[in-house]
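Here's the structure, in C-alpha cells; my notes come after.
As you look at this complex, bear in mind that one protein chain is not there, while each of the others sits in place.
Letters A and B name the chains as they come in the text, with residue numbers starting at 1 for each one.
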Amino acid sequence: MAEIAFRNVTKRYGKTLAVDDASFTVADNEFFCLFGPPLSGKTTMLRLILGLETPDEGEVLIDGKPVNHVPPSARNIAMVFQNLALFPHMTAEDNVRFPLVERQVPPAQIAARLADAAAKLHIGHILHKMPAQLSGGERQRVAIARAFVRDPAAFLMDDPISALDARLREETRVELKRIQREAGRTLIYVTHDQEEAMSVADRMAILEHGAIRQIGSPAEIYDRPASTYVARLLGSPMMNILPATRTDGRIEAAGGALRLALPGAPGQATELGVRPEDLRVRAWDGSAEGRPATVFEVEPLGGFTVVTLDAGGTRLRALLRGQPDIRVDAQVALACDPARVQFFGAGGQTLARS
Amino acid sequence: MSAIRLEHLVKQFGAFTALKTMDLTIEDGEFMALLGPSGCGKSTTMNMIAGMERPSEGRILFGDRDMAGVPMGRRGVGFVFQNYAIFTHMTVRQNLDYGLRMGGRPKAEIASRTKAIADLLQLSDLLDRPAQGLSVNILQRVAIGRSAVMEPAIFLLDEPLSNVDAAFRAVMRTELKHLQRQFRQTMVYVTHDQLEAMTMADRIAVMDHGVLQQVGTPLQVYNDPANTFVARFIGAPGMNLLKGRPVETPQGVAIDLGAAGISPVLPPPQAAAARSAKAGVYYGFRPEQAHLVSAGQGLALPVTFVERIGARSILHLGNGDTAVKGVFENDLRATLGETAHIAPIGEAVRLFDAGSGAALRGH
Partner (left out) sequence: MTATAAPLKDLSQPMSVTAPKPQDEGRKLGFRLTLPAQVLVLFISLFPLLMQLYISLTDWSPLSGMAWPRAWEMWNNFANYTDLISDNRLWSALGRTLLVMVVCVPVEFLLGLGLATLFADDFPGKRIFYSILIMPMMVVPAVAGYMFYMLFQSGGPVNDILSSLLGTPVTVAWLSDPVLAMIAVMVADIWQWTPLMFLILLAGLVGVPEDQMRAATLLGAGPWQRFRTIVLPRMKTIIIIALAIRVIECFKIFDTLYIMTGGGPGVATETISVYIYKITTQDLIWGYVAAIALAILVVLSVACVWAMKRMARAQGDRA
C-alpha cells in the first residue's frame, strides 16, 4: 500500500538539470506512467523514488513521509528491470524464491508467499521451467513475481517490454495492466512508446527536459493537451498543428485548404491543432469552400488508411476508417468538426475557447 | 532490366534450411516488402539478391541476366544495412560520396551529385560533421543517401527503420515511399513490422520459417489472407481466429464456436467450404470489421479489457481460445466483466481449415 509523491523535486547532474521542480502524487494502487522523449528525466525520477539518487531540492514522499534520507533497502520498493534479469541457471520457482532465501525468511513463510505470488500471477504451471523455456510474457510474470514475493509497497518498471517485437508488446501490455489490477499495487511505469503509455496508464505525466508539462488520464491528455509539445507526443499519426490566420470571423489554415467558421476561437490563437482522425477528406468538386489539397501519399493499414496531404506547402495527415479509394495526386476538400479543433498561442500553450 | 526473378531459390546453412524453394518475381520499379518474424528467411533472401550469400539451389535473375557468379560489387544494387554500416571514421560527406570516389568519377560530378542527395535528405548542414556520434535518425539518412547517390536500379533495404524512434519512423515511411515513387527503382524492403510493409509496399511477400506464405498487395493480404499465419501477422491487432465446427441451423450453416456461442449464419459458398473442412475451421474476422449487437445475436463474451489508444479503442473480449478483439471509436461503452455481443460486419468473415491453416475460399 503506497502513495508516492514528489514535492518540488529538483535534481542536477553537474550543469544538467535532470529533474526540474517536479511535483506529483501517485495514488495507492494506481498505474502511473512517466512519459517523454529520451533524456526527459523519466529514469532519474525512478532512481529518486528508489533512493539511488537524493534530490538536490524538494522532497520525495512515500505514504506522506519524506524519504530523502531513507536508504533504498528500507524503502520497500521493487524495481523490475528492462531486461527482466532472471537468473538463467535457475528454474522459475528458484528465481521467485531467491529474494526470500537471501533474506533468510522461514521456509514455511517462503512457501506461503510463493503460492500467493504464483496464484496472483498465474504462473503455478510454469514454476518448474527454466527461463529459456518460457515465452516473453511468461518471463515477465516470473520477473514480477520475484519482485512481488518481497511484498513491496510499489513496483517501478523502466521500459520493461521495449525489447519485445510489436505483436508481443501489444499482448504483453494488456497482460501487465491485468497483473497490476489483480495484484493491487502501486505501479510507476516508464515508457517511450505513446501507444503503450495510453494503453496501460490510469494517469500519466508528460515530461520535457525534466519538467512535468501535464498530468492526467491518457484520454484527458489526448483530448485536451496543454500545449503543442504534449499534443505532438500522443497520437499516431501525430496531431496536425497548423499556423492559423483569422479573416472575418473565420479561421484559415493550410494555405486555405482548411476554413472553419469559429466564432469562439480565442483572439491570440496563432496555431490550430486537428487530430488526423478528425479530419474529413472528400473528392474536390469545386463546391466546397476554400482551396483543394493534394494527396501526397496513401498508406493503407487495413482497418484504417493514413492519407498525407499537401496543402499550400503544408503537410498534414488524415486517418480515415476502412479502405477508401483515394489516389495519390488527387485533389481533395478538407473539413473537420470545429468542436474538435484545439487552439494554441504563440508560446505553444493551449488557449481556451471564449 | 531491373526486375528481379527468384527461381526455386533454396538456402541451407549446414543442416538448417533457411529458405525453402522460393519463387518470386519483383517487377521493375516495384516496391516489394519481404515481411515476417525473425528467422523467417527474409534477410537471407535479400542477402542472396545482393550477392552476399550464395544460393544452395535455384537462380536469381536481374532482368534476363543470371546473377550466379556475379560478385556483389558488380551487381549494381544499393543496400541499406539494418545497423547502417556507416563508415564512422569518415565525415558525412565522405560517406555520401564514397561510392563515387571509389568509382573514380570527376570531382565536379562528385560534388554536384553529393550536394543533390544531401539536399534531398536534409543533410546539407551536416556534411562536414564526423559520422561518429550522430543520432540514428541521421545515420539512417546517411545510409540511404550513400546508396542512393549511386543511382542503383535496384535498392535493397534491411529493416532500415527498426532503430529510429517512433515519431521519426512515421515521417520516414512517408518520405521513403515518396522517394521511391519519384525515382522508380526496384525496391526490396525487409521488415518484421507489418505496419511498415502495409504502408509502403506495392506488394508484400509474407514469409515464415523459410516458406513464402503469400504475395499480394497490402490490401489483398489484409483482406484475404492465404492462411492463419498471415491472418494473425497482418493487422494491428491481428485477425480474430476462433476454432469451431460447422453446424446446421434452421437459417443455414453456422459455426459452433464452443464457449463463444454460435456464429451468425454463413453465406452459401462459405457454408459449402466449411462443410468440406474435416478438421473443423477457424472462424476469422478483423477487429476493425466488427460491431456490437444486441443480446441474442453474434458472439457473447465477457469484456476483459478496454484499451483506449488515442484515436481508437480496443475492446478485449474472452480469454485464451475465445479471445476476440474489436476496434471501435472512442465513444464505445463497455464495462469490465459484463457480457458484450459482437458480430463481424457484412462480408468480413474468413474461414480457415483448422488442420492446415489454409484459407477456405468460399467463392
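In this text, contacts are C-beta pairs under 8 Å (C-beta built on N, C-alpha and C of every residue); 3 or more make two chains touch, one makes a residue touch a chain.
Not measured: the values here are computed from a predicted model.
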From B:167, B:272 or B:348, residue that would touch the chain that is not displayed: B:167
Selected residue (touches chain absent from view) among A:232, A:250 or A:321: A:232
Touch criterion as defined above, residue of B:68, B:102, B:116 or B:279 at the omitted chain: B:102
Residue touching the undisplayed chain, where the options are B:136, B:179 or B:219: B:136
Positions on subunit B where the hidden chain makes contact: 50, 52, 71-73, 75, 77-79, 81, 83, 85-90, 98-99, 102-103, 122, 125-126, 132-138, 146-147, 150, 167-168, 171, 174
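Convention: only the chains that are shown with their structure count from here on.
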CA centroid of subunit A to CA centroid of subunit B, Å: 26
Subunit B partner contacts - residues on subunit A that touch it in the complex: 37-38, 165-167, 170, 174, 177-178, 192-195, 198-199, 218-219, 222, 232, 234-238, 275-277, 296-297, 299-304, 306, 308, 319, 321-323, 328
Of subunit B, residues touching subunit A in the complex: 37-38, 165-167, 170, 173-174, 177-178, 181, 192-195, 198-200, 218-219, 222-223, 233-238, 286-289, 304-305, 307-312, 316, 327, 330
